[in-house]
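Working notes for the structure below.
What you see is the complex with one protein chain gone and the rest in place.
For chain A:
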Amino acid sequence: MGMTHIVDRRLNGKNKSAVNRERFLRRYRQHIKKAVADAVQRRSITDIERGENVSIPSRDIQEPVFHHGQGGRREIVHPGNREYVAGDSIPKPPGGGGGGGGGKASPDGEGMDEFAFQITQEEFLDFLFDDLELPNLARKKLKDTEAFKYVRAGYSTQGIPARLDVVRSLRGAHARRLSLGGARRRKVRELERQLAELKSNPPEPDPAFRIEDQIAALEAEIARLKGNLKRIPFIDDIDLRFRQHQKKPQPATSAVMFCLMDVSGSMTQMHKDIAKRFFILLYLFLKKNYKKIDVVFIRHHTSAKEVDEEEFFYSRETGGTIVSSALKLMKKIVDARYSPAEWNIYAAQASDGDNWNDDSPVCGKLLQDGILPLVQYFAYVEITPQDHQMLWYEYEKVMAQSPNSFAMQQIADAGEIYPVFRQLFERKAA
């Protein structure tokens, strides 16, 4: 005893259960996907971007074990007796209910036989856009200043002090000292050997070369050489090495998404709502998957206008419909700002199919000849429970010609938004 050890564990990782939680979500992904799909229909347009409550029927996730069922004879001891004496009998409640329990609803209306839990916003979006991708995404020309990255690019003899590589500089200095002093140092060693030889083993005296003179000469030479050696600097400007960094363009894929929406008078509030929801889904999908993507919002009635996100989703409009105005504006913008050589270009168009009949063939032609050659993928959703009009049939012709870069779907009610969205952007098997 008395050997208590007190540890502060608070800084150790929490989230030890993260893997187990992930395993749980993985096991029930079908249930969760369904809950997410339901939630997308239910939620208002401003309200997609948050977590979600998911309920799974308890019977689907219970872990079965052998245990006793109802029936038989049991005797159970309880506390808090007030008036009973031995031998009393208490009528059973009608319906032969057991000992309470089972089938009660919890206070917040969530059934007891549901297992409910929360997923985070991020998990919500993960499940929402699981298995979706932008079709035909291709590496286009490197561009975009944001995509530069500094990479190590060897060493240079010039630079700012912060980039000085000390080890490399000293190594250079060492090499220089060796190479500059090596020969002289060898000479010194040789002379010193001669000197020692001379002292320990003097030759026959020779009046012309007195030993003392020889020694003095040798010593003078050694001193001179050593002096030279000393003057070799320990580190010199030419030894300095600086790490060099180079701006390197990142192999980035630039993509731009055009959102085209009809806001004319024939679009009822319900139509517009569906269209907006579709675009919000699209917008979230793009934001989640692509760090760098341009989105261009175009709304149109009889004329088209490029607007910002806020105006695109939230302002109202009335008037007739000329669809081609939007397509023309899109083409103009592409020509001005988004060269197809550098950009992956995507477009999604939503409309109720209503158009001035004269305009529909123009649209088909504009799309086929003017736009599809520029873009990776163009998706058209028609929001109408009714029969199609001219525009749809014109677009069908386009689809027949360019099945790989054009797709069209019909949405009759809000419930179809998400399934249609998935169909349009489903990951195609490679």
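Basically, a contact is a pair of C-beta atoms (placed from the backbone, for glycine too) under 8 Å apart; a residue touches a chain by one contact, two chains touch by 3 or more; residues count from 1.
Just so it is clear, contacts and distances are computed from a predicted model.
Engineer: Identify the UniProt protein name of the omitted chain, choosing among "Stage V sporulation protein R", "NADH-quinone oxidoreductase subunit N", "Transglutaminase family protein" or "Aspartyl/glutamyl-tRNA(Asn/Gln) amidotransferase subunit C".
Structural biologist: "Stage V sporulation protein R"
Engineer: Touching the absent chain in the whole complex: find that residue among A:Asp88, A:Asp131 or A:Glu310.
Structural biologist: A:Asp88
Engineer: With the full complex in mind, choose from A:Arg21, A:Arg50 or A:Lys247 the residue touching the hidden chain.
Structural biologist: A:Arg21
Engineer: In the full complex, which bits of chain A touch the chain not displayed? Write them out.
Structural biologist: That gives, for chain A, the contact residues 1-10, 12, 14-17, 19-27, 61-82, 84-92, 96, 98-99, 115-118.
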